[in-house]
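A protein chain is absent from this complex, but the other protein chains hold their places.
Chain lettering (A and B) follows the sequence in which the chains are written, and residue indices restart at 1 in each chain.
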């Protein structure tokens, strides 16, 4: 054998391995990491969840959905309902897992700080000379104390103080963009990104928030941890551990433990020096004596911040603004910094799925809101009329945490063994998990039913059992005939009985109602107008 | 409603689902989510597995590979062998994890329903007027009962009945495409997709099926759950839980529990209304009194369904057909709906690797069958001649569940500590797991050895210790020399002893045999013709 040809023949059959390897290194996955907590108990029984713990703050409260059935741990999620009173401020915090929040009621302002992104809202002093004077006056009042303290720290400090003072005169403030939210909005908050919320409306702001603790983004264990950047002592409401049996009890005890903001964990001297502020200020940041809780009342009538003039800016406008600012940053790719974090799912005209006399569903996935690709969650918003039927289906690639925003429905959830693990009313304010693959169906109550469903995949899919594009319709009638022991005609009834209806079916009286309405009619977002 | 416009309107609203599905299938990762179950026991001992439980049905049976060593849980897979008698039908079901099946024997028809995909096989009444008349006759016989019941439900129902009847006259049946399978085929079934199998051949259809329970697609725990869409009471054969020690025993007890199809879990009234069928039919669908099991005998001599004329359509033809139908759906991307789910790995001419007097290996990965990118599994099919040697190697990025389809081999599997955790015969019908990174080698028995290996990555790679492109050949001879304490010459013997051979090595008598054969000779797929 010749050396040259041998070397060649050595290389040729490597194709196989290299092609494989090449595939391996290519891009990658958007399905979730396997969720490994036990789902044993959900094969037995699931119950509708009510909040079990409430943490009160100065200007609002947080209600936590704890859970003994194991449905939330099985789904790898944690849920809370947050109520912020008028003029309240939810203090900044971040978490080890991403979350989606749905605004159930009210309006407000959300600031999500994406680390590393530029402060694109900037105000220079010339823009607001009135405020500057106010500040100047206040500053003079305090100057005495500070100067006395500082003079003992040597001449270097003075130099810095001078430069800082001149700096304050040129830039009054700057921060990352803020987002206005209102009822029906979904807000996406990535893992590790701090955020705060301010209620600048006239009524309480209520949000239901679901953390995806099993998300790839979380490299800690299946515990939802909240890291508060400000605020004082609180019970550890933001840390929900899901373990086996007894540990979840011990968790409840631990729930009574004191929790502080993360700055309080640092040595005051170190913190002061790292911020170049006085130890007094550092001590205030640590907030050990602050008793206001996580939601505080904004002082002096309202939160001043930089905002575009119009109340509700279009996203295009916001992006243009940010774009221009970021463009100054030398061609940095601003994709992440500009990602839209909010989308409304309440507008009936934007529904993805509509059944006359039945209801509508609006899907929000990563196709519509690209940040969900990062967060790997999606949301469905559904509204059903009185007695309408939620068609039997299962979730193919996600769990769903379903929260009832109004009305009620009787839902049934069925396990792999054909056991009805949930059979009950889901009422306004309650939550239930429909685990992946489990079958679910239901019927809206007399007041109709509206819900928001948080799903643990950014492209959650479900498979209907009957109706359009359904499992049964995808099979030959003869398969159904033999499978169910029905006649071929009956098999066709099963396949085609619901015609073109999908997801939400009209109730029995639907046909009559249909005749009484004009064909172009759309329901108006008000629930359950009786037909 | 006209047939044509109906077909169109059927397709249009699929956008949503397909977009979702498309997102899910885009690119993606082929590394598995970390498999977190303990692999402690496999460091001690692995045994060849035989089926331990058998579930009998009317027209076939299922054999389950249970496992006390922990090798299947460590690999995150579950395995079963399914035998469908002639004219039997495996009832439709879906699972929370994807699976691959290899057809060990026989032939049949598989229908995999991809939720959200169009029913591309469609038959209108004009195409089969004979059948229509038969149906009409049968329908008249039942009409009396139905009309009596319906008249009590008011005039709306009548209207619908009328429209349904005219509908039945225009479309006789429609369903998603079906796939013919025969010995040597691999079939891929995504998580959450229902499928059914019909044996339309003359002998039993035997398939070995492996679920990848640790797959990213499964968000439930490490339990293989089967959700049956039809059929009656069964023991819970489809639910295999892998836990620690004692729980696996309690599982065996639980194996005696009754299990029903998922429709049986719903309220009969709700089911009936959601399908617009009578409660009697709904009750039949729930099948609580059905005793036939999961594999039933098809009545009236054979399953009628829509199939292209030729017995074995080429995939190109199928795709063209589906393509045309989907194209009606307004430019929807039909990639997922058209994914090929079957590939043959038995044809000796398609082998990827061939050693004269040794044997051959056919690799099926996502490069050849793109749906495997979604499923994140791959398959190797190997055939070894009498006494041929399976070269020492390890799996780099996957576990392998190896099933012997014929003959036998003596295999040795070695752990990280150099312990021989498996040393035994793997005989036809047995299975053994070769865990990731563990070294394996072996020798075919006197009747040769043929196997199929299911791997938990869609681009599974292995690394040979010796031979072409091997670990030892990749190192300088002087490293081997010093590492092993051999002479430099011996080190070169170790490196180059097997020349260009790869994966399967010819036995000692190989050189003699080689001389007796023509150089272009290929073995014929029959095992173990003694040289």
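Here, contacts are C-beta pairs under 8 Å (C-beta built on N, C-alpha and C of every residue); 3 or more make two chains touch, one makes a residue touch a chain.
Since the structure is predicted, the reported quantities are computational estimates derived from the model, not experimental observations.
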| item | value |
| --- | --- |
| Hidden-chain contact residue, picked from the options A:48, A:103 or A:285 | A:285 |
| Sole residue of A:79, A:271 or A:389 that reaches the chain not shown, by the stated touch rule | A:271 |
| Residue, one of B:61, B:373 or B:498, that touches the chain absent here | B:498 |
| Listed residues A:53, A:86, A:105 or A:175, member touching the removed chain | A:175 |
| Hidden-chain contact residue, picked from the options B:335, B:353 or B:414 | B:414 |
| Missing-chain contacts mapped onto chain B | 27-29, 31-40, 74-76, 214, 389, 391-392, 394-399, 412, 414-420, 423, 435-439, 441-443, 456-457, 461-466, 469-490, 492-499, 505, 507-512 |
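Going forward, only the chains that are shown with their structure count from here on.
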| item | value |
| --- | --- |
| For chain A paired with chain B, centre-to-centre distance based on mean C-alpha positions, whole Å | 36 |
